[in-house]
Every structure is written in C-alpha cells, then in structure tokens.
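Quick one: this structure, given as structure tokens, is what I'll be asking you about.
Note that one protein chain of the assembly has been removed; the remaining protein chains are unaltered in position.
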Amino acid sequence: MTASRTRPGSDLPLAEHRFFHGMDPGFLSELAAHAYAREFETGSLLVREGDPAEEFLLIFHGKVALEIELPDRPRRTLQTIGPGEVLGWSWLVPPHRWRLDGRALKPTRALGLSASHLRSALEARPEQGYRFLLRLVPVLAQRLENTRIQLLDLHGAPR
Amino acid sequence: MTPATAAPPPLPSPHPWAPVPFEVRERAAETVDTVTLSLAPPDGGVPPLAFRPGQFNMLYLYGIGEVAISLSGDPGRADRFVHTVRAAGKITQALQRVGLHATVGVRGPYGGGWPVEAARGQDVVLVGGGIGFAPLRPVLYELLHHRDRYGRLEVIYGARTPKDLLYYEEIQGWRARPDLRFQSTVDTAGREWHGDVGVVTTRLPECRFDPPRTIAFLCGPEIMMKRTAEALLARGIPPDRIWVALERNMKCALGICGHCQFGPEFICRDGPVFRYDTVDRFLSVREL
Partner (left out) sequence: MDGAERRVGERYLLERREFPAFLAALSASGYRVVGPTLRDGAIVYGEIRTESDLPIGWTDRQEAGTYRVVPRGDGALFGYAVGPHSWKKYLFPSRERLWSARAKEGSAGGFEVEPEPAGADPPLAFLGVRACELAAIAIQDRAFTMANDVAYLRRRERILRVAVQCGVAGGTCFCVSMGTGPAAAGGFDLALTELIAPEHHRFLIEVGSPAGAKVLTGVPLAAAPADSAREAEEVVARTARSMGRSMRVEGIRDLLVQNPEHPRWNDVARRCLACTNCTMACPTCFCQTSEEVPELAGGRVERWRRWDSCFTTGFSELHGTAIRKSHLGRYRQWMTHKLATWYDQFGSSGCVGCGRCITWCPVGIDLTVEVEAIRSSPGVRPSEPSPP
C-alpha cells in the first residue's frame, strides 16, 4: 500500500497549481520551501481512513478515487479528483485524521505540504491564512453540494 | 426562440391524434431499466423518417396508452426511428417488454430540436445526465458526420452507476477518438470502475473551448442543467449560447392539451429545447 515515493518538490511548481493561482508570491515561496513531491502507483493509497492527516496534497497528474471501505459491503467510490484539485481538509479540522481513503486510479503525482508547517504558516500570517481559506472553503462547499446532488440520485428512476 | 431551420412535419396520419403502426426492427436492452427500440413501418413503404436532433415522438401501445419519447438515433438514417426508453411509468414499463416485430404506434416527430446548424464553426459542449443523454446522441452523430464543420467537441455524460451507462460499446468508440473528448462520470461506483465519479460539473474543468465561440447543449434533470449552465456561464460562455431541453407532462404534443405549459411556453410545441437565457428566470420559480 505504500507504493509511493517522496522527493523534493522542485519540478511541481506550487504557484502553478490552480488552487494557488494569484496568491501572494512571497507567501507561496515560503510554502514551496517546505513542499515535497509525491508519486503514487496505480492502486496505491494516498491517504487512508483513520490515519493521522499530516499533509495537504495538491494533485498535478493522475486521478484519485475517494472511497469508503466498510466490512460488510462492497467498497464504494464517492468521488474522483484529478489535476488541479486538492486532497483533504482533515489536516485542518480536528482530530486531524483522514475520513476517507484516497486511492490512485492511475499513476498520480502530487505536491505535499506538511500539515504542521502549513498550520503554523497560516497562523503566523492571518491575512494570507484568510486568503487560503477563501480558496479552501469553496472546495468544501462545492464538494458538499455535489454530494447532495449525488444523494438525490437524479439519474435513477424517480421515486 | 425555436431554432431557425424548420423541423420536419409529423408523419401523415388520418387524424392528428392517431398513431401510425410501426414495427420493432431492433431491440437492445441498454440497462436493467432502459431499452433502445428501432422502429420502421411494417410494410417498408416509407416516407423518409426525417427528424431533427432533439425532436420527440409519441409512442403508443395498443390498449395501454402513449408517451412522449425523444428520438435517440442517427438523423443521417431516414429509414427508422430510434428511441431509448427508460421504465418510469406504466407505458414506459410496458415498452421495456415489447419484442422484436411487435407493433408500436408512432406519431410525430414533434418539437423544434437542438439548433445544430448554429454550432457550425463553433466549439461544442454536450452535457447529458441519465436518460437525458439519449436526446443528445443524435446531435453527436450529426456533429461526427461532418466533423470538419465544427471546432473542439467536448461531451460529458453523467449516469447513476457504471451499470446505468447507455450505449456502452459506442461510448468506448467515442472515447477512443482523437477529435472528441468524451468524459463519462457516475454518481457512485464500486472498485470495478476506473472512470470518474462525481456530478457532471466536476468534469467541466477538463474541457477546452473558446467561450465566445462555443455552443452548449444540456439535457438532464433541471438542477443538473442549472448547475451546469451556471458553471458554463462562469467559464464565459454567453447565456444565449447555452441550450437546455425541458420536460413536462406531454399529453397531446400538439399544443392544445395545455399540460406541458412552462410559463409562456408549450414545451411540446415551443421546445423541448430552449435557449437558456429565455427560460432561466422561469426555472427559478417553484411550481411553475
């Protein structure tokens, strides 16, 4: 399950990820200094439900299935995410544990930001922290809304 | 409001309300609750069965009743009417069970259809949800028959689960084409599915198009079309370049029973395809 490698993040430019477009370059280079590249083989887990959420992952290449595994029923994929999207807010929300599995559906490359470093960077620069949240909250909101629409089972037979 | 090119007239019939008997020539079970029927006149003596993508027929089963179903076949083939029918009510359930060579009554085609000619020289985005992909398939055929007339071609198709995907084999062919990006996504899937999971709007960021030179056709549940239209507007496509197909209770298809009214529109006569900026304010009114 740990078919992943971690390298310095220099070839995945943080400022070019859609999530960070247009943010303060000084702040971004501060974050980039502590970023690292991660690569995942098909089938491997980026994150695992219940594990400590110690990083924020920016997807650059590949595709990741967000899944829930239950003992008594088949594994379900709830959403897939790909390049330009981000994986996870569990690192920001206590108790800082992943709530889903994130599995690579194809070879996937991501930039990781260590949660502890990221949290202190956001604390130390509240204005930048606020701008960061202005980007993260819409991701949450969009995923919540999409989940609600999925919950409606719109394409099933009307009931 | 209706597309510029005139739609072909309905089949000749002794009475505008009376169906013409057709024979089931081909029958394909698409999913557990959806079937595709190819219908042709039993004697072969055919007026050309012309239709515009987006038009619909009233399909009739003797002793049971009739129901409005979009045409889902290739408009380049004038020898048959193809319909993809999902079991929803009494008649659509009965249509699941009709066999080869059985008789299905047809009257139509009705409605105005998609303004495919307006897509010439444009990038085209097709977004279909569930059974709503069926009325878009004729557009896709038409675009691919004359691929050089159009710019980039983006198709997004959302279904409930991988098992609910219509036209599965055909989709593999479309996915393999270099001159078309075909993305299918499902609401939920098991491990066997390596494709995308999520609502259709999650696939839009992948799409490449030149917004002021793009035309988009959306068909599916209203909330899906509203959210998709909002996302396309946010990408810069002007609201008069987005078209949606609406659905209401269509009893007569002749503009006289009154059932399918939607604000000032009769969906059967003035639609079912509408320009988004002419109907968006009505879409937000409850119980309209």
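Residue numbering begins at 1 within each chain, and the chains themselves are lettered A and B in the order written.
Note that a residue touches a chain if its C-beta (ideal position, glycine included) is under 8 Å from a C-beta of that chain, and two chains touch if they have at least 3 such contacts.
Bear in mind the structure is a predicted one, so any value in this text is a computation, not a measurement.
Only one of B:Leu37, B:Val98, B:Leu165 or B:Cys207 touches the chain withheld from this view, namely B:Val98.
Contacts to the hidden chain, counted on chain B, fall at residues 13-19, 21, 23, 42, 61-65, 88-89, 98-99, 101-105, 247-249, 251-252, 254-259, 261, 263-266, 285-288.
Keep in mind that, in the parts below, only the chains that are shown with their structure count from here on.
One inter-chain figure worth recording: chain A and chain B are separated by 36 Å, centre to centre, where each centre is the mean of the chain's CA atoms. Across the complex, chain B is touched by residues 18, 63, 65-66, 74-80, 82, 84, 105-106, 146, 149-150, 152-158 of chain A.
Chain B contributes residues 33, 86-88, 129-131, 158-160, 164, 185, 187-191, 193-199, 201-202, 205-206, 220-221, 223-224, 227 to its touches with chain A in the complex.
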